[in-house]
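Only a single protein chain was left out; the remaining protein chains are all shown in position.
Our next item is subunit A:
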Amino acid sequence: MLTLKCPFTGAMLDETELHCGGEAHRKRFGPGSSDEDFETYMFVRENRKGVHFELWLHAYGIGKWFIAARDTETLEVYGTYPAQTTEPPQDIKDAITAKRPGWSWREFE
């Protein structure tokens, strides 16, 4: 079972308290955008075997969204951070690089 640390309160959260909100760091495209951009936003997913960023909601708790940096091949959690950001903090990037040198994710690495 997945256990994630809440970046706001520091509490260790059980998967049953949480709701997964899917891939994080997606760039939003709305009306007026090209078909390609809208398709990418709505449907195309990174779906990496390895480093993965995803949104989680502390549904049965404080009700806040945060992002978990995980590894989909080993189920290791690299860290969690608040969702109000476009890139993970440097210490989480460093933790990922230590395990997965050369990783990248859409616009950052």
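Definition applied: a contact is a pair of C-beta atoms (placed from the backbone, for glycine too) under 8 Å apart; a residue touches a chain by one contact, two chains touch by 3 or more; residues count from 1.
In this section, contacts and distances are computed from a predicted model.
Its record in UniProt calls the unshown chain "Sarcosine oxidase subunit beta", which is the match among "Flagellar biosynthesis protein FlhG", "Sarcosine oxidase subunit beta", "3-oxoacyl-[acyl-carrier-protein] synthase-1" or "Phosphonate metabolism protein PhnI". Contact residues of subunit A toward the unshown chain are 1-2, 15-16, 19-20, 22-23, 35-36, 38-39, 42-45, 47-49, 52, 54, 70, 72-75.
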